[in-house]
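Removed from the display is one protein chain of the complex; every other protein chain stays in position.
Note that the chains are named A, B and C in the order they appear, and that numbering of residues resets to 1 at the start of each chain.
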Amino acid sequence: MAIQGNRKATWSRKAVSTAVTLFASVCAMGSVQAQETFKVGIVSFLSGQAADSFGIPAVNGAKVLVDAFNKGSAPAPYNKVGFGGMKIEAIYVDENGGATKQVQEMRNLYDRDKVDAVVGYVGSGDCLAVAPVAEEMKKFLILYDCGTPRIFEDGKYNYVFRTASHAAMDNVALARYLKAKDIKVNSFNMINQDYAWGQDSKKDFTWTMEKLYPGAKAGEDQLPKFGAGQYGTEISALMSKQADVTHSSLWGGDLQAFILQANPRGLFKRTQVVFSAGDHVLPGLGDKMPDGVILGARGAYGLMSPKSALNDWWWDLYSKAYNVYPVQAPYRMVQSLLGLKLAVEKAMAANGGKKPNAEQLAAALRNSEWDSPAGKIRMALGGGHQAIQETAIGKTRYDAAKKMVVLDDIMRFPADCVNPPANMKTEDWIKAGFPGAKGCP
Amino acid sequence: MKAVLQARDVEKKFGAVVAAANINIDIFAGERVSLIGSNGAGKTTFVNMITGYLKPDQGQILLDGHDITPLYPRAITHLGVARSFQIPQVYGELNVLENMLVANACHDQRLSFWQPARRRQAIERADALLDRFALTEHRARRVAELPGGIRKLLDIAMALTSSPKLLLLDEPTSGVSAEEKFPMMETIMAGLGQDQSTTVLFVEHDMDIVSRYASRVVAFYSGRIIADDKPEVALATDDVRRYVTGELLSE
Amino acid sequence: MLTILIDGLTYASWLFIVALGLTLVFGVLKILNIAHGSFYALGAYAAASFVGWASAMKWAPGFTLVAMLLAAVAVAALVAPLIERGLLRFFYGRDEVLLVLVTYAMFLILEDATKLLWGANPYYVSEPYTLFGNIDIGNQTYVGYDFALVALALVVGMAVWWWLNRTQQGKIMIAVIHSSEIASSMGVNISRVYMVAFSVGIFLAALGGAFTAPMISVQPGVSVGVIIVSFAVVIIGGLGSIEGAAVGAIIVGLARSMAVHLAPVAELFSIYLVMAVVLMFRPEGLFQRIQARKI
Partner (left out) sequence: MANQLGTTVSSIATPVRYTVMWALGICIALSLAGMVMPKWLTFLITMAAANGLVSLGIMVLMRGGVVPFGQGMVFAIGGYAAALLSNKLGIKDALLLTLCGGVIAALIAAPFAPLLSRYRGIFFAMLTLALSMVTYGLLMKLEVLGGSDGFNMGRPTLFGQKLPDESVGYIMYVLTISVSTLMALLARIYFDSTRGLITVAAKENELRVEYLGGSVRQAMAINFILAAFCGGLGGSLAVMALGHIEPNFSFWTTSGEFVFVAILAGWQSVIALFVASTVLEVVRSFSSSYFPNTWQMSLGIFLLIVIRFLPRGIGSLWVKGGGK
C-alpha cells in the first residue's frame, strides 16, 4: 500500500468526516464547562541517537493529532472536540539524558506543570524507572513505545499502562514469517546492539527459532555497542560465517549505517537478512535499501498498516503535514493518544462530565480496546494494562516508478498469534512452544 | 667526638659530568661546616645525596652510623636531617604561621583526621620558632608578599620545626643584598639556638660569611674534595685560592 | 588472521585522523577537548551538505571527494577561529580540568546547534562510497573506499609529520608543545600558534567526520560515540604525541576487531580495558617521556 493508493480513496471520506465532526463538536460544546483544558505531558527523544528515528516523528505525529482533536476534525468515534470537549494542552519534554533525569522531569510534569496524564518513553530503562514513580504518585501514565516485557511481567501497576505490544511479538512474527514462507534455515547469524533491547530481541528470536526450526544452529552472535556507527569488522565476521538467515534488531542510525556498509560488501546477497524493527529507515534510505530484505515494524504500521478509514485519514493527516508517510513511531504515538481520548471520554460519561482523576482514567482504560490506524488495540495483558495488537511482516522492493521502497508479500499476524496469553511470561510462552496461539497464517 | 654524618667513597655521575668522586667525610656533632666551591663543583649534589633526593652511584652515607643511602627523603627527614633550599620552598599562598603549621603537621608522626591543625600547642611551638627567627611581626602576612630574605628565614624555620640533629642550608644568603647578609646570618645563628645540639652544613659562596660562621670548611672542585680544614687554613690553600676564590689564576 | 588485520586497520584509519586532531590540540593548547566529537559530527554534516550541492551542480562523482575535503576545510576555517578566539582564549591558563569542563559545555552547545542547523532528519553521502569499487580478499568482499581511507590516514599522518618537523611553523608548534613558556620567551606569538593548532585539530576532526559520512547516516548523536574512543586512542598513545596517536589508533582498531571476531561479548569494553591497563602501567601513554621536577 502506498501514498498514491491512499489519496484517491480519501477525499469523499474526509468531507463526510469533517461534516460529522462539525456537528459533533457543536453538541460537544454545550455539554462541557467552558475552557477546561486537559494537560498531557508528552515525553520522547528530541535529541540524541533516537531522535530522528523515534522521538521526533512520534512528537510530530502527536502535534498534528492533538490539533485535529482540538479542531474536532478526527473521524468518529474520535470526533469529539479535544478530550470530551476539554481543550488538549500538550507539553513536550526531551527523553534524552538518562533515566535519572526522566524520573525528575516526570515528577516535575505532574507536580509543577500539573499535567493530567503523561504519555511517553521509548527507552526501556526509562520506562522501568518512571513506572513505579507514577504509581507511587498515583498519577496516570501511558508508556507508548518502549519494548521490554519486564515492566508488566515483573511489576503490578494501577496507574501505568502500555498501549503497544512488547518486543517479543516482533521476533516471534519474524520467525513465523520465515516458516510460513518456508524459507530454509539451517543456520542463522545475529547482530544486535549490546543493550537490553538488542539482548532481549536476540533471545526472543533464538528461542523462537529453536521451536520453529529445531535443526537450525545459531552462528555469529555479534553485539556491537549502541551507537557504534562502524560495522566493517562485524560485517566481516558475519560474512566469514556463512548462514542462511541473518537476524538483527538494529534501529535508527545504527541500522542505516549497517545497511550502507553491508550492502556494498554483498552481505544481503549471501544471506537472507531479517530486521525486526526496520521499517522506519525505508523512507530515508530509498534506493539505498537492498531488495528482498524481510522486515517488521513492531506492529502493522506504515506500509504494512491495514486499510481502514481511520488509517487513511491518519496517513493523509501526517504525510500532508510532513510530506513523508508515517512509520512505526508516530503510529504508536497516535494509538496511545486515541486510547487516552476514549478513556477520558468514557470516564467523563461515567462521572457526569467532570474532568476525570487518575483512578477514573485508569478504570476506563483498563481492559479496554479501541481501533487504531494499526488495527485493534486490546489491553489484554498485565491485568488489563499491557496492550496486544496485530503485526505484519513484509519484504522490501525499491519501486523506481514511485521512487520509494515498497513492501511485498506482506503477511499479517493476529495479536493472539504472536503475543503470549494473559498471566504467562513471554519467555515461558515461547519456550513452551506458544501455547494458545490462535489464528496464525 | 662521634660523627653525625659519614660519607664513604660516594660517587655520582651525570652522564660524563662527575658530580661526586670518592667523597669521604665525617661530620661531627655541633660542627658548623661550610661547603664551598664554584658552581657545578658538586656542593648541592652532595646535599641532595644526603637528603636522599639523589642516590649515589657508589658508596654509602651514614647517619649516626646507620646507612641511610637507600632511604627516601621523608624517612631521612624523620631520622633527623632537615634542609632549607636555595630557592625557598615555602607556601606563598599561606601566611607565615600557616607555613609553620604545615611544617608542624608534616613532622607529626601520628596524624589525626579530626585534631585541628590550629590546636594551641602547635601554634605555640610555631610562634616560639618564629620568635627565634624574628618573624613574629610577619606572622599573619601572606608569604608571597614577603621579601626574599624573610622567605629564606621562614624556609629555615620550617626546616627546624622537626628540631633536627643535622641541618642542611643551601646557600642561605644567596639572593640577599650584601649589607643584609651578615644580619641574616646572625638571625639564622640565633635561630639555631645557642646550644650546639644541631649540626649545620651550609653551602656558601661568600668567603667572609664562611670565615666568620664556619667552624670547618669543605671545598669542592669538579666533584672532589680539594680541602677540608679550619676556615683560615682551608681558604689559604692554593687549590682553594685557585679553583674556588679565584685569587690565584689557574694556569 | 588477515581479516582481523584488515578490519583493524580500516577501523584505525578514520580513528587515527580524528585522534590526531585531539592529541595535537592537547599537545599545544593543553586542552583535552571533549567537544572534539562534535566537530567530527560537524564535518559529517558539512560533508553531507557539500556533497549534496556538488551532485546538484552535476560535479563528476570523483569530485565529491573534493567536496568532502572542502567541507572539512570550511568547518575548520569558520568554526575553529570562532570558538578559539571567541571562547577558549578566555580560559587559557586555567587548570586542565577546568578546560575539560569548558569543552564539555561546548559539546552540549554544539549538540543542539547542529540539530538546529541541520534538523533531526538523517543525511546520506553514499555517492563516494562506491567510487573505488569492491575488492575481494579470500571469502571477503571489501569496499575499496575503506582502503582509500587507510591511504588517506597515511597521507594525513605524513603530512602532519612533515608539517611539524620540516616547516618553520611546525617547529614552532613542537617548541610550544614542549614548553609554551620557553617558546613565548623566545618571542613566539603563542596566541597565533594556538589558533593555528586548534584550527588544524578541528580540521582533522572534521576531515574524519567528512570521510566517514559516506558509511553512516548523518544524524543527531553521531558525536557521542566518537569522543570516548578517540580519548582512548590518545591516552594509549600518549597525550600530545603524534606517533602515539597512530599506534594508539592501531592498537584500538586491532583490539576491537579481535574482540569482534574472537569474543563478540567483550566488544563493549575491550577498548576501555586497554585504556585502563595502559594508564596503569604506562601513565604517560606509550609515547610520552616523564618530566622530572627540579629543585
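Here, contacts are C-beta pairs under 8 Å (C-beta built on N, C-alpha and C of every residue); 3 or more make two chains touch, one makes a residue touch a chain.
Predicted model, so just to flag it, every value in this text is computed and none were measured.
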| item | value |
| --- | --- |
| Partner chains on view for the chain not depicted | A, B, C |
| Hidden-chain contact residue, picked from the options A:89, A:113 or A:210 | A:113 |
| Per the touch definition above, residue among C:20, C:42, C:106 or C:125 touching the missing chain | C:106 |
| From B:30, B:73 or B:148, residue that would touch the chain that is not displayed | B:73 |
| Absent chain, residues of chain A that touch it | 46-47, 91-94, 96-101, 103-105, 107-113, 124-125, 128-129, 131-133, 136-138, 148, 150, 155, 194-196, 199, 226 |
| Contact set of chain C toward the excluded chain (per top definition) | 32, 34, 87, 90-91, 94-98, 100-102, 104-109, 111-113, 115-116, 228, 231-232, 235, 239, 265, 268-269, 272-273, 275-276, 279-280, 283-284, 293, 295 |
| Where the unshown chain meets chain B, residue by residue | 51, 72-74, 77-78, 82-83, 89-95, 98, 101-108, 111-118, 122, 142, 144, 158-159, 161-162 |
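Definition applied: only the chains that are shown with their structure count from here on.
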| item | value |
| --- | --- |
| Interface ranked first by C-beta contact pairs | A-C |
| Chain nearest the overall C-alpha centroid of the shown protein atoms | C |
| Euclidean distance of C-alpha centroids - chain A vs chain C, Å | 37 |
| Separation of chain A from chain B, taking each centre as the mean of its C-alpha atoms, in whole Å | 79 |
| Whole-Å gap between the CA centroids of chain B and chain C | 52 |
| Chain A partner contacts - residues on chain C that touch it in the complex | 3, 6-8, 10-11, 14, 111-112, 115, 120-122, 124, 126, 129-130, 134, 139-143, 146, 212, 214-217, 219-222, 224-226, 256-257, 260-261, 264-265, 267-268 |
| Chain A - residues contacting chain C, complex | 46-52, 55-56, 194, 220-225, 227-230, 232-234, 236-237, 239-240, 252-253, 256-257, 260-261, 264-266, 281, 284-285, 288 |
